[in-house]
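Removed: one protein chain of the complex. Kept in place: all other protein chains.
Chain naming follows the written order as A and B, and within any one chain the residues start at number 1.
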Amino acid sequence: MVEWWDLTYRFFSFSDAAVRLVVAGTMLLGAAAGGLGTFVYLQKRSLVGDALAHAALPGVGLAFLILGEKQFLPLVVGAAVTAWLGGLAVDAVTRYTRLKLDAALGMVLSVFFGFGILILTHIQKGGYADQSGLAHFIFGKAAAMSPGDVTAIGVITLLLAVTLMVGFRHFKLVVFDPGFAASLGLPIRIWQFALTTLVVMAVTIGLQAVGVVLIAALLITPAAAARQWTDRLAPMIGLATAFGSLSGLLGAYISFLAPALPTGPWVVVVVSSIFAVSLLLAPNRGIVWRLLEFWGHRRKVSRDHILKALYRHGMDRGNWTDYYPRRAIAELWSFRPGELRSALGQLVANGSLERSGDMFRLTSAGIASGERITRLHRLWEVYLSRYLDLPSDHLHRDAEAMEHVISPELEAQLTDLLEHPTHDPHAQPIPYERAKGEAKDQAS
Amino acid sequence: MASSPPIEVHDLTVAYRQKPVLWNVDFSLPEGELIGLVGPNGAGKSTLLKAIMGFLPLLSGYVRVYGKPFEQQRQFIGYVPQRESVDWDFPVSVLDVVNMGRFGHLPLIGGLKRTDKERARAALDQVGLADLAGRQISQLSGGQQQRVFLARALAQDATIYLMDEPFAGVDARTERAIVDLLKQLKADGKTVLAVHHDLHTVQEYFDWVMLLNLRLVRLGPTTEIFTEENLRVTYGGKLAILAEAAESLTRRTEV
Partner (left out) sequence: MNLSPDTWIMLVAIIAAVSCGLVGTWLVLRQNAMLGDAISHSVLPGLVLAFLISQSRDVLPMVIGAGVMGLGTAWLTEMLGRTGRLYRDAALGIVFTLLFAIGVILVSIYTGQIDLDQDCVLYGEIAYAPWDRIAVGSTDLGPRSFWILSGALLVVVLFSALFYHQLMVTSFDPALARAVGVNERFWHYALMTVVSLVIVAAFESVGAILVVAMLILPSATGKLISHRMRPLVVTAIVVAIVTAIGGVELADRVDGSIAGAMTVVGGVIFVLVAITSRLIQRHRQRHEYEAATTTQLQAPGDSAIRG
């Protein structure tokens, strides 16, 4: 435990030069790939990143064969060249043959990668002096990055960021609506090509940190996670960038704790966890959020049924002064066990019900709510019969569901559209008395 | 069986990704009629066909085919999907595709019986494509592709046919041929429900018409139902409120 704390302190104080280097490298990479991945994701071309990354491998081998030594920049340039050729090959296959994108990607990915493996094994057996680190390009080895490497990564990331910012509006248009962009006279293929080139650059700088096999995750997953939190492009890019660099940081941290463990896979595990959390928790879209909304709705339905039933009882009797025992209320609707108790509790708490021992009656606010639910039910029946031509025996069930979800705005639209109907299709009056009161309350 | 309608849909509501596509649809189809399914884009016409065949989860309601669930009655239904729904580059011949109509009779292991293959050939002959039986499907014109799909549905030997835009993008000659085929189906006592887009030809091709836009507007004999007033209701808007309210409902009741 002490040792763990010690290591954590050493890592996050960034006093260690090697740590600084690795963290800088992986975070820059995560940021670059994450931000750029947003565009790739939105084009539904996520797996293209995977293919391009694999296609980078032969470039590394070829550059080494030509130079006979291992230097970051030439290897990256070699990787970029073949990755880029891989991109062209994917386009060529989909354009000139009857094969679809999936087959084109799979072929380019595996053939280029196979070629890379052939070259690397050839080099391995060829007795080259300086070849030992080449295999790191497959799985990545963040710890092997030199200051020069990280500087190069930084420069390329900066270049990517500037290009994206300068061309932001064009990229946006090309990604969202290529047809419209073309009609504006935008040279789509050039912008498309620019985007591919940017992806190639992001992929190649990632080779050393996470390797060709897993770099795809950094292009896909942060963007997919970011998508859960926002519907807009600029915040999505920002979030994806943040998620990417956060996973770079944490991945580096985990492999610092246990040096035998590779960085790249941990970065992927971290970024996948961020995705999982986003999928569950993001507001509006998140699954947990939706579950809460679902349960909240169920509770509201129970409350609404109590209010509606007590309101109608009072209507029949001409006043709402009587208290009703819990037992009588329980018979109003098929409550699940425990549900009645919590619904009553909530209604007392929000001031809709008054309690006296185990007896309850509506407050004036409760009467207004009960009236509103009844009104919405009947308004909806009018709407259905008038605009959907539903027969009158088909109205009730639908209205029973709708009375709980119609918002005040929608209610206003509905009453305007229907021109303040006075009776529902079953000839029952639609109550408005307290609606005016509510409006007055809000106005004053 | 005679007492149950070919297709009965009760209180059907279908939502896709929280957006309502069909709302409270309720009808029984008459036996032995050609019924045109008409409505604006996005009205849920294809969805209705798919919902009848149980391809989509239903929020509420049920479908009966001759009084029983579709799963028990699928042999009575022949399906003609939209032409674009398949890959016409697929390495199969025209006859292979038509044979697929008989796959409901497939043994677990092995191929079709000879009688099934003969039925497929006969269906191909019926749409006038017998000469092209061995041709690869990518070499067909749009109209021929459509006729292949019709032949496949015929090979299903059904009594009810659900057709998704059989007239879309076909040449005049194929259109004529499909009309003849529909007449023949009616003469044989079959029931046809076909999505149709061309309002000019509805009266000419269909005896009955179903007007659909998110909800069922009208169903009845073309002469009574296909009026300007009903079309205006079908194609007119004013359903924004339904869409919005329904969305807020499905949002809260589905996870």
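Quick note on the criterion: a contact is a pair of C-beta atoms (placed from the backbone, for glycine too) under 8 Å apart; a residue touches a chain by one contact, two chains touch by 3 or more.
Note that the coordinates shown come from a computational prediction; the quantities given were computed from them, not determined experimentally.
K.L.:
Among A:F275, A:Y311, A:F335 or A:F360, exactly one should touch the missing chain; which is it?
P.N.:
Considering the complete complex, A:F275 is the one touching the chain left out.
K.L.:
Pick out which of B:S28, B:S93 or B:T201 touches the chain that's been left out of the picture.
P.N.:
Residue touching the chain left out of view: B:S93.
K.L.:
Taking the full complex into account, find the residue in B:G128, B:G142 or B:P221 that is in contact with the omitted chain.
P.N.:
Final answer for the missing-chain contact: B:G128.
K.L.:
Can you tell me which of B:Q156, B:T191 or B:T222 touches the chain that was removed from the display?
P.N.:
B:Q156
K.L.:
If the missing chain were put back, which residues of chain A would it touch?
P.N.:
Looking at chain A, the ones touching the missing chain are residues 41, 44-47, 49-50, 54, 93, 96-100, 102-103, 105-107, 109-111, 113-122, 125-126, 135, 138-139, 213-214, 216-217, 220-221, 223-224, 227-228, 260-262, 264-266, 268-269, 272, 275, 279, 285, 287.
K.L.:
Please output the residues of chain B touching the missing chain, sorted low to high.
P.N.:
Per the touch rule, chain B residues meeting the hidden chain are 17, 50, 53-55, 71, 74, 77, 79, 81, 85-87, 89-93, 96-97, 100-101, 103-104, 106, 109-112, 125-129, 131-132, 136, 138-139, 141, 144, 147, 152, 156, 173, 176-178, 180-181, 184.
The rule is short, and it goes like this: only the chains that are shown with their structure count from here on.
K.L.:
Along chain A, where are the residues that touch chain B in the complex?
P.N.:
Interface residues on the chain A side: 98, 287, 290-291, 293-294, 296-297, 380, 383-384, 387-390, 394, 397-398, 401-402, 404-407, 410, 413-414, 417.
K.L.:
Which positions of chain B touch chain A when the two form their complex?
P.N.:
11, 23-24, 26, 89, 215, 217-218, 233, 238-239, 241-242, 244-245, 248-249, 251-255
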